[in-house]
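With one protein chain removed, the remaining protein chains of the complex are shown where they sit.
What follows is chain A.
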């Protein structure tokens, strides 16, 4: 009898403690969504079907798939899989992974309608009404949200030019996994 009472008391005390802690140490926002958001490429392109990276992060936190981000590609999927302890899946996109792009306005054709300015999620386009617009290439995330609203179709998405600064060594092929005839070619 006393044991039951003691256990009951213990349960009540622990429950009260937990209840108090839940109220007292309540975490603002969703910390998982926050961490997921930090791993997304922040292009705000909406290709995942959500209006921006944060909504997608929240959707992932609520159980959506992690392979819907074409700009992030395999690296982002890998990072998310590690964070959430999931199996990495192949990218779920028709065109597959795209190389990093940058928008460029053919300035001679720009009519200064400011539609692309309103579409750009990171304010990477400068211009004013009836004035020519131009893209700040360093700020452009290559989301191509500005292409659609342009009434004269003067915005091109061009692949980011490879430069010496961005060149990198390739990882050598793992040894011992080649048959003898291929080794010659790999060497």
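In this text, contacts are C-beta pairs under 8 Å (C-beta built on N, C-alpha and C of every residue); 3 or more make two chains touch, one makes a residue touch a chain; residues count from 1.
Rule of thumb we're sticking to: contacts and distances are computed from a predicted model.
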item: Choices "Spore gernimation protein GerK", "Xanthine dehydrogenase YagS FAD-binding subunit", "Ion-translocating oxidoreductase complex subunit C" or "ECF RNA polymerase sigma factor SigK" - which one is the UniProt name of the chain not shown; value: "Ion-translocating oxidoreductase complex subunit C"
item: Touching the absent chain when the full complex is considered, from A:32, A:59, A:122 or A:154; value: A:122
item: Residue among A:22, A:129 or A:171 that touches the chain left out of view; value: A:171
item: On chain A, residues whose C-beta touches the chain left out of the figure; value: 37-38, 40-44, 52-53, 75, 121-124, 139, 141, 162-164, 166-172, 174-176, 178, 183-184, 186-187
